[in-house]
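Below is one structure, written out as structure tokens, with a few remarks after it.
What you see is the complex with one protein chain gone and the rest in place.
Note that the chains take the letters A and B in the order they are written out, and that residue 1 is the start of every chain.
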Amino acid sequence: MKQLIRLTVNDRALEVAVDPNATLVDLLRYHLGLTGTKKGCDLGDCGACTVLMDGKAVNSCLVLAVQANGRTVQTIEGLESAEGLHPLQQAFIEKGAIQCGFCSSGMILSAKELLDRMPHAQEPDIRRAISGNLCRCTGYQKIIEAIKDVAR
Amino acid sequence: MSDHRVINSRLPRLDAPVKATGRAVFIDDMSFPNMLHAAMLQSPLPHARILKIDTSRAERLPGVKAVITSKDAGLVRYGVSPARYDETVFCHDRVRYVGDEIAAVAAVDKETAEEAVGLIKVDFEELPAVLTIEEAMAEGAPQLHAEYPRNLSAEVHQEFGNVAEALKTCDLTKTTTFKNKRQDGAFLEPPGCIAVFDLDGRLTLHSSTQSPHYVQRTLAMVLGLPVGKVRVVKPYVGGGFGIKAAVNTGELTACLLARKTGKPVKFIYSREQVFMLCRARHQFVHRMTTGVKKDGTLLALQHECYLDGGAYSSFGIATVYYAGSLLGGPYKLPNMKYDGWRVYTNKPTCGAQRGHGGVAARAAWEQQLDTIAEELGIDPIELRLKNMMQAGDVTCNDLNMSSLGMKECIEAVRNASGWASKKGKLPRGKGIGMACGFFVSGAGYPIYRSDTYHCTATVKLAEDGGAVQVYSASAEIGQGSDTAFGMIAAEALGVPLDCVRVISGDTDFGVDLGAYSSRQTLMTGHAVKEAAEEVKRQVLEALADELKVPAADMDIKEGRIVFKNGLVDYSGIRSRYIKEHRGWSDSPQEDALTFREASRIAYLAKGTIVGTGKYKPPALGGTFKGAAVGTSPAYGCSAQVAEVEVDLETGKIVIEKMTDAHDCGRAINRTSVEGQMEGSLAMGMGEALFEEVKFDDRGRVINCDLAEYKLVTALDMPPVETIIVESDEPNGPFGAKEVGEGAIMPTIPAILNAVYDATGLRIHELPLTSERVHAALKARGIKQ
Partner (left out) sequence: MILPKFEFHEPTSVAEACDLLARHRGKARPLAGGTDLLVNMKKKVMSPGHLVWLGRIPELSRLERSNGTLWVGAGVTVSDIAASEAVAKAVSALGQGARALGTPLIRNLATIGGNIGSARPAADLPLSLMVYGAELVLAGTSGERRMPIAEFFKGPGLTTAREDELITAIAVEVPRGYSGAGYLNLGIRKSQDCNIVNVASFLELDEKAERIRTARIALGSVGPTPLRSLKAEKLLVGAKPDERLFEQAAQAATHDCTPILDFRGSAEYRRAMVDVLTRRTLAMAMAEARSRT
């Protein structure tokens, strides 16, 4: 039986009915149309589905939609502001940190959690912060450079 | 610096903004009204006869719209190489691996489709299975395919020069056996597709593919449709690395279900299914004997190789050839004998993966060359410098190194890594090693025998002027090809990149064999350049008529018309343009005639301005059997130095630094070239240290997820010093050649050689897990 939940997604208060066995990633992607959150493994191994829940980076495939009741969720779509792209988005673009792009949303959000907490994070912190986000294209080098650039 | 205006720079990729903001649409982000979802029934057994398939309960499940088996799909045989079409969409009499497809369901949602699959009842009679090369080749072994006896999917026997004679004259010969492990492509995006039939029976397949062209042809052949009624469109693709270059059963299944139901059908592979689809790097067992003179001159290589192919052939015919032919360079090697056998086993099918066929061979050989250097008392770098080929050299197997910055690559990594102060001088447990490699810039021939162009491109100017559209069927899969082609078109046309829009990945735009064998930059690049130059010619001709200035006296640079012989009065064109755009706020103000105005004039004079380009390599290579595999219009080459630390108690290896140089001809986009080098290196590092698809004794993949199939993480990856070496490739557009695969070649052997430097151990089996290294340390009685 569906359950009514209230949550804030990218600054929008929403009320949606969800099945208990629906995951947050599926709610975001297939019901709210926020397909910027990717699904690479659905088992919490790849990090492509990373979103910020109450400011913490989590695998949205390991969170039930009902668990998001009352919480605040930020996805890649919520990073832009009236001033334009988030500095991390800009740095990822300029530093060549994006190849296929499938890990980018999660990567950027993990980096955001870090920089929100530690604005001048150093390389070891950066590597640690994105160590749950797999990338098969870049070898991480340019991703790390992009995050370092923003942390400077 | 070059005098290029657009290429050879570090412009941001065209697709980066949509990908950084989550706007880029990948296959699972798409949906259509009334779309159904498909699920597949796959074999739970490695080898069995199918006695009976009962789909009646599945069909009765509410929400199920169609259930199909081989009865619906037919038994048209397909594959990758027409020489070995050994697959059908569904198994009808026999299953050959755990995961072999038997039936499929389309239903209103994925949950229902999966439930229905669980209701299909199949009666099997289990057959003995062969799970290793040894089992498959044993006398009296169970056979997978009656048509291919002894479980041989393919065998190759080649000799160049006279190896037996040459070995007799060698001062030193060295024989080693080496094996890697089966890999998984492990792209972040699982493949998927949506098939849509329109009311006229035309099929459009949206698919996460590296080769819309090959998929189009296979769909037409298997579904019995005219090619003209099949269109394949590629959305953004989340990596492929070779695996997505072959048509997959999911694609065929979605099309069959869409045809049967009359509704769009979506199928997305699960991560577990990706491991069963496989089509990734084979397990190779190499046995090599190399002979040299005292001074280090390479004389001969005798090479045998066995490939564990899995249940079908896929790209494997090419793989078994590449495993031999890609040792022809980058060293002068006058005598080479190669015998290769690709063996069917009851496991998922292997195929092509980055560095196709050559990666394990290169690892085996470059480690052996280090052993030889040591025994001869020669520095490994000196041994390589002594033997390396130069531009213009041709290998014994007829591969022409039309450009080759091998020396520059070796010297670059030697200097940047501080080799001289480290080699042989590091404390125990620390080591440095190097290796080289080379790779094709596109296969010399298509996978099916044909005189087809390998690619076509169309450049069209917007009728209103100033905007350039590049159309191609090439496949942007993350490597940056769209940006490269945009830059090539902009450079050739003389306009800034932001005037150019690239629309690719659609078979409606022409022929392009796709993103494999590192072919697109060189081949599609040629076609795009030709098309852009054709457009430029037309614009200048129209201007010539209008201004009465010979076309040869004009050029386009940075979006402006340049008059070579002084000022020309173009005020007539300008006032005409401004009149046409009354009320617009962006009238041209420049002190020069703009491309916008010029292209508008061209349209007004001639109608839509369209230029086309095409590319097909010239006849390449020798005349021996298999000569086609390994031929290419050009070859990239690379050298790498690895610095490692080995924990002598646990066996754990930490890569501390990598120095990487690659000759990519003229770099089109420098940032993208580095990205390919760094990504290749990471994949090679994973194969060297961690990655292995493991099976249980029932032929099931044990580690079929990304927790247990271990890619390198950001914590494992060392800092990489990336050095671009630029030769000017005569056969490449603007001198460009490959980087996407050649860059993986030196990684594994550089690490192996560094581990030897750190421990004194030559390890001949991958991956170098801490347990394997520990066992080797123990066997040698090495402690701390």
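Here are some notes:
One rule holds for everything that comes next: a contact is a pair of C-beta atoms (placed from the backbone, for glycine too) under 8 Å apart; a residue touches a chain by one contact, two chains touch by 3 or more.
Since the model is a prediction, treat every value here as computed from it, not as a measurement.
Listed residues B:72, B:111 or B:580: the one in touch with the omitted chain is B:111. Checked against the full complex, the one of A:32, A:76, A:129 or A:146 touching the unshown chain is A:129.
Mapped onto subunit B, the interface with the missing chain covers residues 110-111, 114, 270, 649-650, 652, 689-690, 694, 702-703, 707-708, 710, 712-716, 769-771, 774-775, 778.
Looking at subunit A, the residues touching the absent chain are 3, 19-23, 42-45, 47, 50, 56-59, 62-64, 66-67, 110, 113, 128-133.
In this section, only the chains that are shown with their structure count from here on.
Within the complex formed with subunit B, the residues of subunit A that make contact are 29, 34-46, 48, 75-77, 79-80, 85, 89-90, 92-96, 98-105, 108, 126-128, 130-144.
Subunit B contributes residues 10, 12-13, 15-26, 28-29, 185-190, 236-239, 241, 270-271, 477-480, 671-672, 674-675, 678-683, 705-707, 711-715, 717, 719-720, 722 to its touches with subunit A in the complex.
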